[in-house]
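Complex shown without one protein chain; remaining protein chains in place.
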Amino acid sequence: MTENVVNEALRIFVNEREWEKFHTTENLAKSISIEAAELLEVFQWEDPTVLDNVRDELADVLTYCYLLAMKIEASPEELILEKMAKTSIKYPVEKSKGVSTKYDQL
Amino acid sequence: MTENVVNEALRIFVNEREWEKFHTTENLAKSISIEAAELLEVFQWEDPTVLDNVRDELADVLTYCYLLAMKIEASPEELILEKMAKTSIKYPVEKSKGVSTKYDQL
Amino acid sequence: MTENVVNEALRIFVNEREWEKFHTTENLAKSISIEAAELLEVFQWEDPTVLDNVRDELADVLTYCYLLAMKIEASPEELILEKMAKTSIKYPVEKSKGVSTKYDQL
Partner (left out) sequence: MTENVVNEALRIFVNEREWEKFHTTENLAKSISIEAAELLEVFQWEDPTVLDNVRDELADVLTYCYLLAMKIEASPEELILEKMAKTSIKYPVEKSKGVSTKYDQL
């Protein structure tokens, strides 16, 4: 499967429901935050985590991320690789190995 | 490019830095929430939104989503499609067309 | 010290800077989410938590909560007590003792 298939499926899904008007970049950013908190909620208490809930909530975050990526005409996977390149510079292997220190304190 | 390429690149990036130990499912869920809020921050005030910041922050959310997906052995794109199928049932086209009403009030 | 003193101090602080125009209820809700994530960030990795950072970030969340409460003409402390009354009904002592189960599954 490719990104294009997913994007096309999302586009059809949204268009059929005429939901495009709700999907401003700002609204999508809000939705991502809201869904991220629902994902976090799965881990809120000491209960054993139900994996199915993780899948479901992660799927929601990803869906809005893909919609926002489409909106700004970016490819999710390219965004990830682009950012990884920047992060490699901020966190060189020799300095960041095994530590979670922030780059500005490395 | 395929998901596998991105996953492999992420795996190498994390392994080289020995960061795997920090990436429990719960920690990744927290990271997704934190990065989602940084994305939201781009839209906080009335300032014109800088598209580059959206790209950067969205990339961070996506990166942690991909890492969490790997952790639970799921494909991000399959998760999206799987959830879309469930959502189609909750939000049938004829009922949800043009409205943002929640499914339990449709 | 009383709520009124804090509210009055906040009002003066905001007015002097002419920031009232930025403080729509929606913008304040966004700010609360953003600051809550910064608070969460203090707990992101395994580092020993610096208590001073918790104080600082909690103060930010509280500040925007108080501003939003003023906006909707509510008293923060009355809101807490009002909600506690509702929660007591959802979570009766005998059923919820020692468990973190959600009320709809009690």
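A, B and C label the chains in the order they appear, each numbered from 1.
The rule is simple: a residue touches a chain if its C-beta (ideal position, glycine included) is under 8 Å from a C-beta of that chain, and two chains touch if they have at least 3 such contacts.
Everything numeric in this text was worked out from a predicted model, so none of it was measured.
By the touch criterion stated above, the residues of chain C touching the omitted chain are 1-3, 5-6, 9-10, 13, 16-19, 21-22, 25-26, 29-30, 32-33, 35-37, 39-40, 42-43, 49, 51, 54-56, 58-63, 65-66, 68-69, 72, 74-84, 86-88, 91, 93, 96-98, 100.
Touching the omitted chain from chain A are residues 22, 27, 30-31, 33-34, 36-38, 40-41, 43-46. Counting the whole complex, the residues of chain B in touch with the unshown chain are 30, 33, 37, 44-47, 100.
Please note the rule applied: only the chains that are shown with their structure count from here on.
Taking each chain's centre as the average of its CA atoms, chain A and chain B sit 2 Å apart. For chain B, the set of residues touching two or more other chains reads 22, 30, 33, 36-37, 40, 43.
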